[in-house]
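One structure, pasted below without further comment.
One protein chain omitted, others in place.
Just so it is clear, A and B label the chains in written order, and each chain counts residues from 1 on its own.
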Amino acid sequence: MSSPTKPLIVVEDLSKTFVLHNADSAVIPVFSKLRMEVSAGECLVLSGDSGVGKSTLMRSIYGNYSPTTGSVRVLHDGEYVDITQASPHTILDIRRRTLGYVSQFLRVIPRISTLRLVMEPLLENGVNPAEAEARAAKMLSALRLPEAHWRLPPATFSGGEQQRVNIARSFIRQYPVLLLDEPTASLDAENRAIVVDLIQEALDGGAAMIGIFHDLDVRDAVATRLFPVAEFKAAA
Amino acid sequence: MNAISKVEAAPLLKVDGLSKWYGHIPGCMDVSFEMRPGEVLGIVGESGSGKTTLLNCLSGRLPPSAGRIEFDTRRFGLRDIYTLSEPDRRRMQREDWGFVHQNPRDGLRMRVSGGANVAEPLMNMGQRHYGAMRQATLDWLSRVELDTTRIDDKPRNFSGGMQQRIQVARNLIHGPKLVFMDEPTGGLDVSVQARLLDLLRELVRDLDLAVIIVTHDMAVARLMADRLLVMRRGQVVETGLTDQVLDDPQHAYTQLLVSSVLQI
Partner (left out) sequence: MISTSTPRSNETERYYNYAYLDEQTKRMIRRAILKALAIPGYQVPFGSREMPVPYGWGTGGIQLTAAIIGPDDVYKCIDQGADDTTNAVSIRQFFAKVADVATTEDTAEATIIQTRHRIPEQTLKAGQVLVFQVPQPEPLRGLEARETETRAMHAYEEYGLQYVSLYENVSAYGRIAATAGYPVMVEERYLMSPSPIPKFDNPKMDDNEAILLFGAGREKRIYAVPPHTQVRSLDFEDYPFEVQTWEESCALCGADDAYLDEVVLDDVGTKMFVCSDSHHCGQRRAEGHVGPMAGHQLAQGEAEAAL
């Protein structure tokens, strides 16, 4: 694994401006010259009102949005890779092995069973099916998803159940870097506590995290640092 | 490990400056890209944008007016496919490639049974043992979730979705390195479409297949493709990771295309 002194994520001079060509070329600046570093064991929580650009920042770090300027360097296989410049192949590989993203919505192909969905990230990384199934079952049990649900596709599950499937999919892979976009939004207190434990466990294991949490209890439980995005608000 | 080899691997397909003119009318202009083994590339754009012209050029069915298409062939290594002699190119197409048509009638022999359709690529590659081919066919029919007792039924007795499954099996049984798909779920009901897409994705991952899929359906593109080429009037106007292109489109046309998708 990486040396503890090196940050796992280094963001420098990051700016993002949307240009909407089909709305009179409207220009919407979000943030500019943004910098941050996140090291192993840290959980950086983005703070600020809605609309300040927390999700945009998160997505820019994941390579989902293309930032206008700046760099997002991720420590991947011991070397920094700028995700804003990397080839699609490299980005996919980083996402497969280094950088995970837990959104508040479960976006999967319909019809696949829950157990299979949770196994999938392991299979993608070459874990053999028997081991993958065992680990997936353990993860789902830990998240207290009723075993009767495992063979069903999650489409008909409640919001909280879907979210736990999502969390299971992301945490099972033990990413070095995890981006958490309100992963506890629709969970009850008991389940929130379980997720907090999972996060804590991953942090203790040396993961670095960047998160968005509206739930202040969860935020306070996991945050090692707050990062006010508004400080880098771009002038409109 | 598998994942590492994907990044390190030499390109499977290298396209450089590909153009096709129909007289004065451009079919596709100056297209360049590379593909690695195991990668799924989506070509999106509306009707008439040059998707099909590009696909036909790439799949060796339409010689381009300019540019090179290099493919890492099993027999000859990395070669410009249009510099191969015709028999060599046909052989390479048979052995290294598959092509799934939108309409199963274009991709199947309607007069012979579904089983024989699936087994034909094996015979084309020189397999002469009936029992072995029969077993391989049965295996593939169950892999594409078809009732194996219907192995000897003619394609016309299957539904559209089932015909498409037969076509998929026929194009995968011989272990191709690259499969072209032209709107593979285009003619199907939505429910059938989802099942087929799911199956295709699973097969692509299990077989570590490279796929070039042409579609005008953004939902299909999002589910299937790692990377997208957005085409408009014969040109590639935007390219990148699928979620990048669909969630943060840069080009005016892509923004229009993405914002036009119906949400449910």
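Assume contacts are C-beta pairs under 8 Å (C-beta built on N, C-alpha and C of every residue); 3 or more make two chains touch, one makes a residue touch a chain.
Owing to the predicted nature of the structure, the values given are computational and were not obtained by experimental measurement.
*Asks:* Given the contact rule set out at the top, which of the displayed chains would the hidden chain touch in the full complex?
*Replies:* Within the full complex, the chain left out of view touches B.
*Asks:* Give the residue, chosen from B:K14, B:R109, B:R205 or B:H251, that touches the chain omitted from the document.
*Replies:* Residue touching the absent chain, from the options given: B:R109.
*Asks:* Can you work out which residue in B:A10, B:A66, B:M123 or B:V261 touches the chain that's missing from view?
*Replies:* Considering all chains, including the one not shown, the answer is B:M123.
*Asks:* Any idea which of B:V100, B:M133 or B:V245 touches the chain not displayed?
*Replies:* Answering carefully, the residue with contact to the hidden chain is B:M133.
*Asks:* For chain B, which positions touch the chain that isn't shown here?
*Replies:* These residues touch the chain not displayed: 86-87, 90-91, 94, 109, 111-113, 115-116, 119-121, 123-126, 128-131, 133-134, 151-152.
Going forward, only the chains that are shown with their structure count from here on.
*Asks:* Distance from the CA centroid of chain A to that of chain B, rounded to the nearest Å?
*Replies:* Measuring from centre to centre gives 32 Å for this pair.
*Asks:* Spell out the part of chain B that touches chain A in their complex, as residue ranges.
*Replies:* These residues of chain B touch chain A: 1-4, 6-7, 36, 39, 194-195, 197-198, 201, 205, 223, 226-227, 240-241, 243-244, 247-248, 250-252, 255-256, 259.
*Asks:* Which chain A residues qualify as touching chain B in the complex?
*Replies:* 18-22, 59, 63-66, 88-93, 96-97, 109-112, 123-126
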